[in-house]
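First the structure, which I've put down as structure tokens, then a few questions once you've had a look.
Every protein chain except one is present and positioned as in the full complex.
Take a look at subunit A:
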């Protein structure tokens, strides 16, 4: 669970940053200043990164036994600028409970 959550958080953060880069920087550059270089490079890259995000979210949802609806919501949240960060925090709050490691007597 811990490793799957970490994978999800890393790729969620990357996808979120790239998406904001695309929407906040790339699109104004392309449509207002007629300079499509950012959109051309970051656009397709975001698509492939989002695929990794989907796989990580799917993997995490299976391990956490989420219902289908929650899994789809988390996947969709990755497509909305800024919301993806909120989703990542929500998911982390759901899953990242501190593991209570109570000492256990071991007869060795």
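Assume a residue touches a chain if its C-beta (ideal position, glycine included) is under 8 Å from a C-beta of that chain, and two chains touch if they have at least 3 such contacts; residues count from 1.
The criterion applied here is as follows: contacts and distances are computed from a predicted model.
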Seminar exercise, completed: Its UniProt record identifies the chain omitted here, from "Sugar ABC transporter permease", "DNA-binding transcriptional regulator of glucitol operon", "Alkaline shock response membrane anchor protein AmaP" or "Cytochrome c oxidase subunit 4", as "DNA-binding transcriptional regulator of glucitol operon"
Exercise. Which residue among A:11, A:39 or A:60 touches the omitted chain?
Worked result: A:39
Exercise. Residue-wise, where is subunit A in contact with the chain that is not depicted?
Worked result: 36, 39-40, 43-44, 47-48, 51, 54, 58, 62, 65, 67-68, 71, 99, 101-108
